[in-house]
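With one protein chain removed, the remaining protein chains of the complex are shown where they sit.
Then we have subunit A:
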Amino acid sequence: MDQNKLKRHHIMRSLILAGITALLAYLILSETLSHYLAPRLHMFSYVTLVIMGLLTIVSIRQIFVGSSVYDCDCEEQHKVPRTPMGSLLVYGLFVLPIVMGFVMPDKILGSDVVEKRGITLLSNDVRKLADVTANANANVNATENVEQTAEVKEDAEPIVEPQPEVTNQGATPPVQATNDEQLRQRFSNGGFGDFYTDIAVFLHKQPVIELNDKVFLDGLTTMELYAKEFAGKELETMGFVYRQPDFTKQQFVVARFSVTCCTADASVYGVLVEKEDANKWAKDSWVKVRGKLELRQVDGYDMLVLKASQVEAVSAPKDPYVYYSFESVPGS
């Protein structure tokens, strides 16, 4: 292998390394890194940026002093591709993410991906969803029936006080007679650990539960665990609109992607929303929904459905994904 060929490889490598460095810098500066990685991994990317910068310098240095560093007859063993086709393939593979990163526009994950992955709804998995929909289709009065069931259920629990019906949605919600201690008592017998008890108390205390980005996942899990206790509570949340083919016109899911490390591990969580004119909102558009939680019984499972009173279109947040915190209850 002659020196010039080796030199060409070094030039190609330097260009690629410089490209990767530039791409990383671009993602960090334009704050789009969170479309790809969870915040706890951002630190690693900053370090990577520095290291890639250093590697670029080393590689550029190799172009000029390469012959003196590798001043021996053993170039064959250095791992450069041997044939032109080989180099085309290998370097093309490295060029691919750089080109994609710079040229293709950013898109946050949406309904197309949800369809491939399935969605985890409040208190239920996707297989049960079909049954809920079927119920809603079959019986116009289903809602009322289920509501009654829910109330009966609540009556059966000795410490649970039934929520009074609120007809006027704008009115202030019923004042909670229970204090923190009683709430704790109520949520601690599920055996789900202190963490969820804390969250449950934190959420239940609020007159209108605000399911924001910080508590979205933990909040959903908590409400799933204590579905009966949360029935009748008012809730406000935000997410993108997702529909399945078997949904009625009154239904959509307000969904969020949860990301643990990178989007490959993204999974979808959401709340089933019902509203008369629900089909007004296009899929993948972002909405803020406010309404009242309602308990449904499906195959012996409890499932919470949000009867929306208010839906408004909003713009997608800067960081479209939600994350588990697992550390502390926000605001407590």
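As a working rule, a residue touches a chain if its C-beta (ideal position, glycine included) is under 8 Å from a C-beta of that chain, and two chains touch if they have at least 3 such contacts; residues count from 1.
Following the convention adopted for this analysis, contacts and distances are computed from a predicted model.
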| item | value |
| --- | --- |
| Name per UniProt, for the chain absent here [options: "Cell shape-determining protein MreC", "Permease", "Phosphate ABC transporter ATP-binding protein (PhoT family)" or "Thioredoxin domain-containing protein"] | "Permease" |
| Contact with the hidden chain (one of A:87, A:250 or A:285) | A:87 |
| Full-complex contact with the absent chain, from A:25, A:58 or A:282 | A:58 |
| Identified contact with the non-displayed chain, of A:22, A:41 or A:316 | A:41 |
| Touch criterion as defined above, residue of A:206, A:250 or A:263 at the omitted chain | A:263 |
| On subunit A, residues whose C-beta touches the chain left out of the figure | 4, 8, 11-13, 17, 24, 27, 33, 35-37, 41, 44-45, 47-48, 51, 54-55, 58-59, 62, 69-72, 74, 77-79, 84, 87-88, 90-97, 99-101, 103-105, 107-110, 112-113, 115-118, 120, 125, 127, 192-193, 195-196, 221, 258, 260-265, 267, 324, 326 |
